[in-house]
Each structure stands twice: as structure tokens, then as C-alpha cells.
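Note that this complex is displayed minus one protein chain, with the remaining chains in position.
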Amino acid sequence: MTNVPGPSSGSPVRPARVRAAGWGWRHAPRTRWALRGLDFEIDPGERVLLLGASGSGKSTVLQALAGVLGGSEEGESAGELLIDQRPASDSQGRVGLVLQDPDSQVILERVGDDVAFGCENLGVPREEIWPRVRHALAEVGLDVALDRSTAQLSGGQKQRLALAGVLAMRPGLLLLDEPTANLDPAGVAEVRDAVARVLESTGATLVVVEHRVDVWLPLVDRVIVLSPDGALLADGAPEDVLQSRGEELAELGVWVPGHPHAVAPRVSAPGTRVLGTRDLTVGRSVAFAANGFERRMPDLGFLEGTSTAITGPNGSGKSTLGLTLAGLLPPIAGTASARGTLRDGASEHPIDWRSRELLTRIGTVFQEPEHQFLRSTVREELAVGPRALKLSSAEIAARIDELLQRLRLDALADANPFTLSGGEKRRLSVATILATRPRVLVLDEPTFGQDSRTWAELLGLLGELVDEGKAIIAMTHDRRFVDTFADREVRL
Amino acid sequence: MTSTTKSEPTIATARRSIRWRVVDIVVASVIAVASSVVFFAWNIAHDGVSSLLKPLLPGLQAADGGMWLFAGVLVALVVRKPGAALYGEFVAAAISALLGGQYGATVLLSGLVQGLGAELVFLLFFYSSWRVWVAILAGIGAGIAKAAFELVVWYPGADTLFMTVYVAASIVSGAVIAGFLSWLAVRGLAKTGALDRFASGREYSAHV
Partner (left out) sequence: MTHPFSRINPVAKLGAALLLAACLVLTVDWVSAGTALLLELAAFPFLGIRARRFWLRTLPVWVAAPLTGITILLYGRPSGTIYWEWFAVRISDGSLELALATMLRVVAIGLPAVVLFITVDATDLADGLAQVWRLPSRFVLGALAAFRLVGLFANDWRYLELARRARGVGDAGRIRRIPGQVFALLVLAIRRGSKLAVAMEARGFGGPIPRTWARESRFEMGEWATLIAGLMVGMIAIAAAVGTGHWNFIVG
């Protein structure tokens, strides 16, 4: 960084005080209050970790503090929520919010513009904006040109960019909504360290929401826990709360150190080789996705009744390898070939199979479940594969009922797949694949965005499948997943 | 700078406000952008042979024109604000020009004209009816505007029969693809919960 922030750009940040008094919120289409009767006070400079089950309204609290919950058109509020002495809804510039999804919070095309965006909106004079931008980028350690394209940044860099954009506004209250949930381990460390630096230099008040407690414990001095129905469950020093409420928190899906979820031991024995690669180069063409690329892969073989984790940094070609093994993308060079029971009369190369032939052979679970939803109810969704196989309607109904029960989706049989929670969507996307009983399962980041409870459930389910003799191939960043579940790890 | 809209407090008593919220603007823009991606995919999927045969038709080539019109009607049905059809169609056109669409800057004009065609219909109903037949009428409005624009700019030398068939085909296509299908799409979108922040979404989604 050539521009050392000057004294003019370092004007002091005044840490904010937060006060909730009987505060609550009801989203307009619902009759149930998302949050109710919240009372808490956060002193200037305090660093709070906000915990709770999925759906307990943690994100709603952060959005309310940031003043972006919307007006009376979108819902009803009760009680008071104050930043310093003013209602949170008109505290523009006092509060900065960083969200979970890196792709949905990059706003502009160029790095410098993106950081300047908040300043412009606050009416900061032009001469003052660029020093602020440089200072903010330096503080989060993002050492790239101002006209660098934001699309080219990694996930961790995008999150630090968002943090810089917030910092340039000089907020007294920093809100982080699961800022590292979508990042690989390197990205998590990058972001956490940047936040630590920022807090050190600004002394701003912090509220962070995150399932992975261990990431933030070194930084916070207080933990607030929301109950599943949106009330206050616990509030106190981190050690005290985690000690006294550890069990309960783990039950809610929080990763509490020292409270691992039990995953049943596996009993499978490896079977014969069903899928293998030779001299394989994977890649995607330049035509549609902006950046085409090619990666040479090691020769791999996959046995029935085993689980393989494929790991490696972003850009190592994990997902592309997965899609190629699954018979969805053609290899650039070399072969991926099926054998024996997997081939079962079809051509040797999965990419040559018809879509219908894939169903009973290789099932793919995409990273984003919504990419593979096709119907408007869960039951219909599960019927798609079996119908394509032209199974009898009695057989289809039997399979669906079994899956609904086994994956605890029976209460949701008539719900629209897109309305499910993150954990439910993941279970459904696995269920749609299981409905046609493929011998090989390819999963891309299956544990992404899952809380500890849904994580353990998923592992339990996948374990059963391996025991039944299926070959599971998972592309993943998740260390815990690799250590607990994989028979073998392939590092790219 | 005068460009920022004044922050007059929205009429608290009115059930719905006429002022665009940030989420209205951004989601309208995003739908328009997604629509232009769809135009592109449509062009790729399109059979090359049929596009060579199309010039031989006596005006029926306008029959798939509705594909280029749905952005405006769809955006209006989702955000339900004055100017939504115009904005949605115009942004979709501008994006396809930026992506390297085949008619460059002239697409901006056709987007504007087509958007106006749909917008006028919603205006005639004082922005208070979003029923299926209003959507179909808006699709027709866009279709007529599209046909008029293209006949003037690209086919001014055509004879009356060609022009009549061209307009008729545009109307049918606008009514079905831009009008009816957009309305169906919004109903489906509401059921996915994606429109929970919009009045259009709350009308259909379950009350929990």
C-alpha cells in the first residue's frame, strides 16, 4: 500500500450505545411475532456475540439495529430500539452491517467505488472520500488497486471489502451477520483478523452473529442468547454462558467447544471399484461463465461402501471435478469411466449416459439446493426422479413416504421447496437423489451453511448410505466433515 | 445535486405507498437483469435455421416478440409502483445493449417505447388493479408499442398486409407471453416466499 493514511483520514470513531426496551418485531405477512419483549443494553465499545437457533430472529435484530427492517409496510414493531439516544431506524451512518453472502453485498464493479459507496450516500465531500477509502482498505488489509474488478476477488477478500465499505462510513456500531459462514478456512481467518484490527483501532461497539463460536470467542467479551421463539434466553460473560448453557446451545445448533455432536460409527466394508479417472483434465469453456479454466487431476478410483473427501483451496477445481465425475460436464482431456455394477449395461463414460440413465447410477447434490428444485411441493419434488424412471405409482408413493419419514420431511410434504429452511432444503435435495437409489453420490459442499444440529443429522444420514454400500464423493472445505466422516481425503 | 429523491415521509395512513423503496428499485433492476440473461439464453437455444427462414414470413416473425416484453410487465406485477413497467423494460433493454446485444443503442429506444406501452395500461387502472386481465392488457400494450416501433424503424417499406399481420402477431404474443405468463410467474414466485417483502407476495403466501 503506497498511501499511508494521513492524520486527516483518521478522525476518531465514537463507539455507540445500544438499548432495547421491550422491543419486538412482526413481519407483515405473519401473525406470530419474530421477536418479542427484548430488553438489553450494550455499552459503548462492548463486543457481543449473539447466539440462537436458526429462525430465532438473530438476523432480524441486526437488521433492525442497522435500520433496514423496512417501514410499516413490511411489519410492526413494539417497544424501543435506540442507538445512542435515537431510534435505530434513523441512525444512518452510525451503524455498519456486514452480511453472510459475499456475492450479494458487493455493490459496485470497482473496488474503490464499492468502498466509497457508503460515503457518497452519507454526503461526505468528494475530497474526503478517497482518503477514507484508502484508509479503510489499509485497515482491512486489502492491498489491491482501486480500479480492480470486485468480481475477481476471493470470498474472503469480498467480505473484507464489505467491511472496508462499512468502515469508510465511520460507524460507532459494527454488526456482523455470519460473515464467515460461506468462506473457506483461509477466508475465515482473514476476515476475523481484519475485524480484530478494526476493533483495536476504532474501539467501535460490536455485535456479531455466528454459529461457529470458536472463531469469535477470542474477540468478544459478552454473549447474548435468543430462545427459539425470539425472547432473551441468556446474557453474560462468554465463559459463564457457554458453561451453564452449553448443552442447551449445542441443542440449538450452536457449535459449542466441548459439546461435539455424536455421529454413529460406521460399519461398512469397502466393495469393488465402480468409478475411476485416467489422465483427467477438467475445466469449463469460456463461452458462458466469464472465466474458463482447465485443471489436470490425479488418477482416482472410487470403491463401493467408501467415502472420499476432495479438498483444496478455492479455484483448485473441486466443483468442476465433481461435476465431471457425476457425468454432468465433459472432460477436457482423459476419461472418467464407470465399471461393473455402476455401468450396468450403459456406455463406459458417464457423460455419454442419458439423463435418465444417470438417475440409478450417479446422484449429484449441488451446493445450492435451489438449483435442483423443479416442483411446487416437496412430495412432487421427490416424485420427479421415480417418474422419469417410469416406476409404478404404487412404488413411487412407497418410496416417497419412506424418504419423507427417514429425512423428517413428512410434516412438510405439501410445502413449497423454496420456502424450507437451509437445513430442510439440504435434506430435501439429498432425498430427491435418494429417491432413484443411485450407487454413487457426488456432493458439493454438503455442510455449507448448516448449523451443528443439521450438520450432525446430515453426517448420520450419509454414514448410513455408505454402510448400505454406496460410494460417496464430497467436495468440501469442512475440516470437521473430513475428520469425522471421510475414509480418504484427496487434496487438490 | 438534485437527483436524490426527497425523503418526504410516506403517507402513513395509506395502505400502500407510491414511493419506491430501495428493495423495490433493486429487485426491479435484478428482475430486469435476469430477463436480459434469459434473452441471451433464448438466443443461444434458438435454432439457427429457423432464424434464417423467419424473414420469409408475412409478419408472423413477431410471434415470439413477447419474449422481449415480459420484463416490464413482470416488474410491474412484482413491485406495483408507478413507472415500474417502464423502468423494468428499459433496464432490461439497456443491460442487453451493454452485454453486446445485436442492436446496440437502438435497443434503449425500443425498451423505452415498449415499457411505455405496458405502463399506460397500468396507469389507466390507476395502479390499483394487478389482476390477470390487466396483466394481459399490459402485455398487449407492450406488443402494440413494439410492433409500431419496429415497423417504423426496421420495416417502413412494408405493405399493409405485412404490417397488419405483424401488429396482430405482436398483440397475441404480448398478451400470452408478456401478459399471462408474467402473471403466472408472479403467482408462482409469491408461493416460493421470494416476494415476502412485497404486497404482491403477501397476497398469496401462507400466513404463519
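By written order: A and B. Residues from 1 in each chain.
To be clear about the criterion, a residue touches a chain if its C-beta (ideal position, glycine included) is under 8 Å from a C-beta of that chain, and two chains touch if they have at least 3 such contacts.
Keep in mind it's a predicted model, so treat the numbers as computed, not measured.
Q: Write down which of A:L35, A:L51, A:C119 or A:L412 is the residue touching the left-out chain.
A: A:C119
Q: For subunit A, which residues lie in contact with the unshown chain of the complex?
A: Residue positions of subunit A that touch the missing chain: 63, 66-68, 92-93, 95-97, 99, 101, 103-110, 112-113, 116-126, 129-130, 133, 150-151, 162, 165-166, 169, 288-290, 323, 326, 328-329, 354-356, 358-359, 363-364, 366, 368, 370-374, 384-385, 388-389, 418, 432-433, 436.
Q: Can you list where subunit B touches the absent chain?
A: Touching the missing chain: residues 1-7, 20-23, 25-34, 36-38, 40-42, 45, 52, 54-59, 61, 74, 78, 87, 91, 94-95, 97-100, 102-109, 152-159, 161-162, 181, 185, 188-189, 192, 194-195, 197.
In this section, only the chains that are shown with their structure count from here on.
Q: Can you check how far apart subunit A and subunit B are, centre to centre, with Cα atoms defining each centre and the answer in Å?
A: Inter-chain centre distance comes to 34 Å.
Q: How about subunit B: which of its residues touch subunit A in the complex?
A: It comes out as residues 10, 12, 16-17, 21, 23, 188, 191-194, 196-197, 199, 201-202, 205, 207-208.
Q: Which subunit A residues qualify as touching subunit B in the complex?
A: 27-32, 70-74, 376, 416, 418-419
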